[in-house]
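Omission of a single protein chain aside, the complex is shown with its protein chains in their original locations.
Chain IDs A, B and C follow the sequence of writing; residue 1 opens each chain.
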Amino acid sequence: MSVALDVVTIVAVSGGAFFFLAGTIGLLRFPDTLTRLHALTKADNLGLGLIVLGLLPQAASVRDGLKLLAVWFLVLLAGATVSQLIARVARQDGPPG
Amino acid sequence: MTIATTYEVLLAVMVLGLAVWIVAARETFAAAEGFVAYGLLLPLIWVRLGSVDVALAEAAIGGGLGGVLLLSAAARLRSTEMAVAAARPGRTLHLTAAIFSAIVALSLVAVVLFLPEPAPTLAPTAVENSAATGLGNPVTNVLMAFRAMDTLLEKVVLLLALVGIWSLAPEQLWGGRPGPRHEADPRGVLAFLARLLCPLGIVIGLYVLWAGADYPGGAFQGGTILAAMWLLVMMAGLTDAPEIIRRWVRLTLVAGPGVFLVVGLGGLLLGNAFLAYPAAYAKPLIVAIEIAMTLTVAATLGLLMAGPPERRV
Amino acid sequence: MSAAIVFGLCAAVAVGLGLYGLITDPQPLRKILAFNILGSGAFLFFGVVARRGAAVGLGGDPVPQALVITGIVVAFAATALAVALLLRLFEATGAATLSWDRPLDAPDDPDA
Partner (left out) sequence: MTEFFTGALGFILVMLALSLVRVLRGPNDADRMMAAQLIGTGGIAALLLLGAVTDLPAAVDVALTIALLATFASIAMVKKGSPRLDGVGQDSTEGP
């Protein structure tokens, strides 16, 4: 049982790290603001989400698990809102595209 | 170099890189954006140093309210920037300042390298006396009992800063509402965020206050989170800032220091000293002070961020 | 090297950088930013002292930690007051400068 949970942790956290890598590379390499925004949201939602998912089996108590899920939910909410707001600024700042 | 040290060096280099950028950036607004990132990285250092209480405070202030304050100010002052930047001091002053700052930094480096061994610590004393209050969090013990006077005066300082800001209002606007009225878009993304985030944030703020008795957290950290939620609702235009002349505003602002003072004077009358808690009631009294403090901190920080009164209606 | 040494050195450099910015930057808001960097460096020192004082099962000496929390509150209050003063100055004069030469009157003089 604990081995299976450890495998879940390793797979999920590695997946999360991969999406952070993808998000960071996208943020650095993509040509304009809106495509970079696209890359950012991957790291926000999937990267952190998978890391939270991976940490859940290791949580010491139900309360710790709930806190982890709350962190993810807050980041999802913040990410969804902020990407809207940033897109608004990007549209004002530069040519669309 | 161990792995842990490598990480610490990486973190320190990141923070210092941002600090250089904040000092050197051409545009103030960009520097303020760097300061937000700086404020988001500092809590990592504090957790690494084992000071989770401080990490919470730094996250709430540095990553949250402080960044908002400086970003908004930078945006409002953007038009003046080029003119003021032209007044850069001469090369001699830059060189002198660089040498002076380097000397200060190097002396501090020497201080760090030659700190006394073994390190002096008050931790054993704090643990020995923790039974007197019944609280499990040593930092809360220090804040609320062993150095209660500091904490009382710190809240008075917050209040004085607010009085200072309010006194910047033009005579005819005294007693009015602080800051501009934020335009509401009830179907917009900001109103959506405020409606969803605010209840959650209030729960988390109260949780941080409640946890503060035995685990990292406390009145200031919880109050800062509540202040941020209030500010969010104001920025979304869902509610307006209160007129500062209102009695409930004034009462909330003095509630924390007021309760603290009353308990302190009670200690003088019943016990043996100012701010001495009667042993049997130490914990309930401290919790009562902390609850009043949280409300006061939330109100004070919210109004500090809102600025001086700008409107009568 | 321990965490205390690494972050102690980091604190020293942050104080130096903040001090330099505070002295040289002509813009008051930049001075406020630099002041905050200087402050965070000073706070980190307390964190280092607290870390070194770890004993009897505590991760750090609680007294410096409590002092830093007080310090953060006071520094924030000071920052908010300074920002409000600056914005009021801007409102009243249309400029945000501490210089005697009003930059609006003499925009072309770099050595002013």
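List of remarks:
Please note the rule applied: a contact is a pair of C-beta atoms (placed from the backbone, for glycine too) under 8 Å apart; a residue touches a chain by one contact, two chains touch by 3 or more.
Everything numeric in this text was worked out from a predicted model, so none of it was measured.
Listed by label, the shown chains that the missing chain touches in the whole complex are A, B. Remark: the omitted chain is touched by one listed residue; of B:P43, B:P138 or B:G302 this is B:P43. Annotation: of B:G164, B:P178, B:G217 or B:P257, B:G217 touches the absent chain (contact as defined above).
Checked against the hidden chain, the listed residues B:P180, B:G271 or B:P284 yield one contact partner: B:P180.
The missing chain lies against chain A, touching residues 6, 9-10, 13-14, 16-17, 20-21, 23-24, 27-28, 33, 36-37, 40, 43-44, 47-48, 51-52, 55, 58, 60, 64, 67-68, 70-71, 74-75, 78-79, 81-82, 85-86, 88-90, 92-94. Across the interface with the omitted chain, chain B contributes residues 3, 6-7, 10-11, 13-14, 17-18, 21, 27, 29-30, 33-34, 36-37, 40-41, 43-44, 47-48, 50, 52, 55-56, 59-60, 63-65, 67-68, 71-76, 78-79, 180-183, 185, 188, 190, 193, 197, 200-201, 204, 208, 211, 215-217, 221, 225, 228, 231-232, 235, 237.
We take it that only the chains that are shown with their structure count from here on.
Averaging C-alpha coordinates per chain places the centre of chain B 13 Å away from that of chain C. Computed centre separation for the pair chain A/chain B is 28 angstrom, with centres defined by C-alpha atoms. Note: centroid distance chain A to chain C, computed from Cα atoms, is 32 Å.
Those residues of chain C lying in contact with chain B across their complex are 1-21, 23-27, 29-30, 32-34, 36-37, 40, 43-45, 47-63, 65-70, 72-74, 76-81, 83-88, 90, 94-97, 99, 101, 103-104, 107-112. Interface residues of chain B facing chain A in the complex, by the touch rule stated above, are 189-190, 192-193, 196-197, 200, 204. Chain contact summary for the complex, chain A toward chain B: residues 70, 74, 77-78, 81, 84-85.
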